[in-house]
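Excluded from the complex is one protein chain; the other protein chains are retained at their positions.
The block that comes next holds chain A.
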């Protein structure tokens, strides 16, 4: 469908007038995407121009080909006039065809490869931006970012490799063709000179209306895909309520509405391509009639003194269709431009978000990095954090060094997760300090620090791959026995039986195939595998688990707390009951509730 809308957009922009008549009007405001795109493809522009030039030369070689053919035909008809041997003419035309082919493929290849290079550079830089980002940054949905990497950046390719070369040829090729016609007959050249620029003018007049309509149309199109997607996602409900048939009717009905509104736009948009046909057909007809009557001797104007010859007439007639061909190609590739610009808008939007955060991240870098000690104590002093105007943590103090199970409780939204993010170095503190072994955590290098902590997040991510590969992210050298042991500890070893292939079995994107409870316990096993972790942090580890399983998880946490400090954010009474220390976070203030010693079952 999007390609179809090319018909709407291809001819519907006032830019057609701007580019082809090269009346570059000033003061037209460019969109942020447009400016970014020009900047982004600048390194490749030289290559694109070179490719376009080769292709342009290839197109202009039609002039000698047409001249050869015209002379050869004229020679046969009027043996007394200027002529060429048919065989030599054919051979020369074929030779020129080979040269044209070579130039065109060469030029096209340069443009396509330049586009590929630009695409690759943009994708690579997006990936490294994403990697350097603080994980606490709020980003658009992952699917949206993925579609920027996959669909939008890809759309820059055809814009650069196809559209731009055509655009730069558009200003050269028709002019040279016009000059070659003018060499034979000024009258024919005058006709083309009038008709040529008229095409974009007419296209623009129709196009302005079509553009307005097509902007609305794009909305309907999005609705169309959106409705289908929405109904597909909810198809279980539709089945349960016997509403499948009705949804089919809805989809068909909306399709009908879509058709009618699209056709309203297309009927206008097609008018602009009709303008192209009109002028090119009229130019051919007029040239033919002019040449015909000149040859008959009825008309004798339009040349420089001597009357128009048959060879001259044939030549002019053969050049006319080629004069309109670049315009036709431009219109056909116009969709690439629209897609490229739309994609650029999306990319710019994301780029802005990424840049803001990179500045923050770069502050932390550039410090002298100290090796992380094997043991030590985590001390938080006078930590205050706010987001925007709202203060989230106020003057928090905490010390963690001995192996123990420490629980931070408090209703959701009181800043438990923010505290964890600060300890992990994902969020910078406004005031106060987080130190390990007496030095601020940033002095070890944030990456080193983060990788010395084991985390069980609230919404743990598992990755596309085998169970083993997922677990080994925490303990690279762990053997299968160690992995199985960790799974047992987290009470999730039944997965080995459930997933075909056991440790070598695949789990999908987003841990597909596992329930949330299983995912969380699996993530706990992963956290347990990091043997050299200085600290274990768990965020709501028992949420969504049934009683039996939750108890197993608590036991596992308890076991882990024998060797190192475990910090748990939770409001599950089972976990609170087994804690060595309980802290409450209330309105950003951390208060110790009670202190208990000794093991509990």
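By our rule, a contact is a pair of C-beta atoms (placed from the backbone, for glycine too) under 8 Å apart; a residue touches a chain by one contact, two chains touch by 3 or more; residues count from 1.
Here, contacts and distances are computed from a predicted model.
Entry comment: the absent subunit's protein name, as recorded by UniProt, is "ABC transporter permease", drawn from "ABC transporter permease", "Cytochrome bc1 complex cytochrome c subunit", "Nitrogenase protein alpha chain" or "Lipid II isoglutaminyl synthase (glutamine-hydrolyzing) subunit MurT".
The missing chain, though absent from the display, is touched by one residue of A:234, A:373 or A:438; that residue is A:234.
Only one of the listed residues, A:179, A:194, A:282 or A:399, touches the absent chain: A:282.
Of the options A:340, A:517, A:541 or A:565, the residue whose C-beta touches the omitted chain is A:517. Set against the missing chain, the residues A:168, A:185 or A:262 yield one that touches it, A:262.
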